[in-house]
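Got a structure here, written out as structure tokens. Questions coming.
Missing here: one protein chain of the complex. Every other protein chain is in place.
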């Protein structure tokens, strides 16, 4: 796997943008949890607090035409891939102005203009999905890539195996980003995975595999940039396992009781936003970061304000569905 | 993986029985192909000529209570696990006297008294099937084992991954026997598998994995015996990849044209029956082997003679199915 | 009799059957340490230990296939599939394995497995977590399929399912877990294949499943104000179907409405409608009316989801059409 050479490091501007987006995600999720406490959300909402470095840094070097598949826990991917915060929030609140007109909701957000197709709530489904997109890219002879970000739980699904085998066999331009946050819902990794370091499995497909600190945005960026470059060159897929942790449980319906306090405290110390702040503050000074933070907060605040007063959609029959049956129901 | 120490070698009597059973399988399949040429078979029939050492030697040390799952290409497993040749042949010809009363046919043969449940024509299905049986064995605190024999094609299915992960995680008493015959139907291994040596994947589940010469009955016996012993001790699953080759195409409907003549000739030289003969002749003399061969041939001849004059079954409604619907159709 | 929530009734059924028979064991995602995302398996890990209550990887296809063969090999596995939306991952193991071998192997094996899952919409869970895929499982020979609508039925049908020698699919509903109701102290098994008259009426028969039973009862109350007395039959068992109860009710009312939350086209309601027409044609004064979800993926936003899913108004409208 890539020697994380300086060649792949993000520029200062890219790094600052990663920082700003991570703050957007954090504030967005804090606001969602607050809305949930007030009983103003609908359905489960899965937060990625503590994992922002993966979703944001892994997508930072992608083009809008590069295609990304995400999961039920996709806020960092949505923001990382450049979607408007307002369109995300409006979608989560089921408004007509949401990026899918309110039809998709929190888990299935998609935006074709930004190459996000899309969130997916069938665990593992994003893996063959990205592989299929990579097959299309290959057929079209483009140098775009497809990326899937998926969890340690998803890595145990059969489609993960099937898709990685096909991707390697056909040398497809896909990057497999395994976001290992130590749990699948409430089930600890050691209860659902027979081995600790999942990147070992890459050898079973003859592709590069590596495990990295997923809470270090720069390490994530550099490693993924290398995998992306490899895919663009037509050399096939790679697996990058990013170690991270969910700081606030699996979703707003988490009733707790399965994570140890020690474990949570240990990971709180590794907060990727704080770590990025420390690195960047030394380079550009705290004032610049404060300004970016304020900007991010304003963006989130505005998004909620507008989205929450946006109209709800009205149902329209869908022509692709069976017309007779719709007409009669 | 096991050091193939002499401790695991078959006794002379066991070795002779392996030889005899391999000849039964070979003659059985020759007769089936002849019947096919005469238009007397129904449905596709998959032969394992050239692979007999795997199916017969890998099951030679099993108890009747050990559970085996097989594939669409299971003749050697059926015979290896001790089924009566007549019951097999009658089943293949759809007779009431078949081991499943003619309902199962060639691909789904089962015999609970011999622990064969059973053949399976959904590629890969035997892998989670054996894993589930191993879970039952574990729950019942028995020291039986479950074994699945499956192909290189089956190794690419999602359920192979899921089942191996669970088997290793729960330390289930299951032995995964990968019968690598270089093809999945007509698709060459290099067109369907991203790596050449599939036992490498065992590391992805933290279990032992090894690749052996599947045409050497003694090597098969010793390696599998070790994996079986390990499973009986409660130490969990193993993967044994046996390299072999189908000498006569994927089934009676094979129209050919995808295997090279050189490849076929090279493997013909490695015929496991001939090799076993050579080893045993040195030990017990040719006369003993000739006698066993004659015995095997007689058994197959008798089986065809009786089975082909056995009666066909008559349909009886099945109480477990929906009674109303059956009554009305 | 005790008053229990539907989820508690299921929990008690599991506890009692596990106590009664050491070969009953549970597995599924998040069911052990956490006690299940709907808490149906709460406390059972502590009571029965990690050998009999197992958290699993996310591997529905294999888990279902394992349930089939663990049952064949002499245990009584109860598998939880977290959402009915994931049943498609189980269908190969159901239609190509579970439903096949008892018959095909000439009775050499029986397959006493239970697959519990929960479906249904109305919770804003989106297109991949809100479906009722009853039709997929009800189509498979060799399986039984039940869909309890009350705590007592949840308790009695789950117990019967665990003791049944055949594969049984138990379809629960996410919006019923908090429903309270009286449950018998012990025993209380309910024969699989028997419908229940939830409300008597003479003017029209409403045949409903799962949560739709409650909506149908609500519709019936409102219709009574219009002078229409609807009989509401809770089918409880989707396969086998209690054709006798259906025919008897239609013979009385001469009008029928079927209500199932799944999609209409080729859905479970189609079978009900066809069966009624076949079995009670001469008794019918009007076509059977079919209520179900609109044939489209279930959208997230509340007003859209409400439009797509069947509701009390849709049932009332169907009854009025059936009575035309």
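Per-chain residue numbering starts at 1, and chain names A, B and C are given in the order in which the chains are listed.
The working rule: a contact is a pair of C-beta atoms (placed from the backbone, for glycine too) under 8 Å apart; a residue touches a chain by one contact, two chains touch by 3 or more.
Every value quoted in this text rests on a predicted model; they were computed, and no experiment measured them.
Student: Please identify which of the visible chains the hidden chain touches across the whole complex.
Tutor: A, B, C
Student: Could you tell me which of C:24, C:81 or C:138 touches the chain that is not displayed?
Tutor: C:138
Student: Taking the full complex into account, find the residue in A:129, A:154 or A:178 that is in contact with the omitted chain.
Tutor: Once the missing chain is taken into account, the touching residue is A:129.
Student: Among B:51, B:138 or B:156, which one touches the chain that has been omitted from the display?
Tutor: Reading the full complex, the residue touching the unseen chain is B:156.
Student: Among the options A:80, A:94 or A:158, which residue touches the chain absent from this view?
Tutor: With A:80, A:94 or A:158 as choices, the missing chain is touched by A:158.
Student: Which of these touches the unseen chain: A:57, A:76, A:137 or A:218?
Tutor: A:137
Student: Of the listed residues C:116, C:173, C:211 or C:239, which contacts the missing chain in the full complex?
Tutor: For the chain that is not drawn, the touching residue is C:239.
Student: Touching residues of chain C against the unshown chain: what are they?
Tutor: Its contact residues with the unshown chain are 61, 85-86, 88-89, 91-92, 94-96, 99-100, 103-104, 127-128, 131, 133, 135-136, 138-139, 141-142, 239, 241, 263, 265-271, 273-275, 277-278, 281, 286-290, 295-297, 299-300.
Student: Taking the full complex into account, what residues of chain B touch the chain not shown?
Tutor: Residues of chain B in touch with the missing chain: 42-44, 94-95, 98, 101-108, 120-124, 153-154, 156-158, 184-188, 191-193, 253, 255, 257-258, 312-315, 317-318, 321-322, 324-326, 328-329.
Student: Could you pull out which residues of chain A are in touch with the chain that's been left out?
Tutor: 67, 69, 100-101, 103-104, 108, 110-112, 117-118, 120, 122, 125, 128-133, 135-140, 146, 158-159, 162-163, 165-166, 169-170, 318, 320-324, 328
What we mean here is this: only the chains that are shown with their structure count from here on.
Student: Could you give the separation in Å between the centres of chain B and chain C, each centre being the mean of its C-alpha atoms?
Tutor: Whole-Å distance between the two chain centres: 40.
Student: How big is the gap, in whole Å, between where the Cα atoms of chain A centre and where those of chain C centre?
Tutor: From the centre of chain A to the centre of chain C is 35 Å.
Student: Report the inter-chain centroid distance for chain A and chain B in whole angstrom, where each centroid is the mean of the CA atoms.
Tutor: That gives a centre separation of 45 Å.
Student: Which positions in chain C are in touch with at least two other chains?
Tutor: 56-57, 59, 61-62
Student: By residue number and range, which residues of chain A touch two or more other chains?
Tutor: 156-158, 191-193
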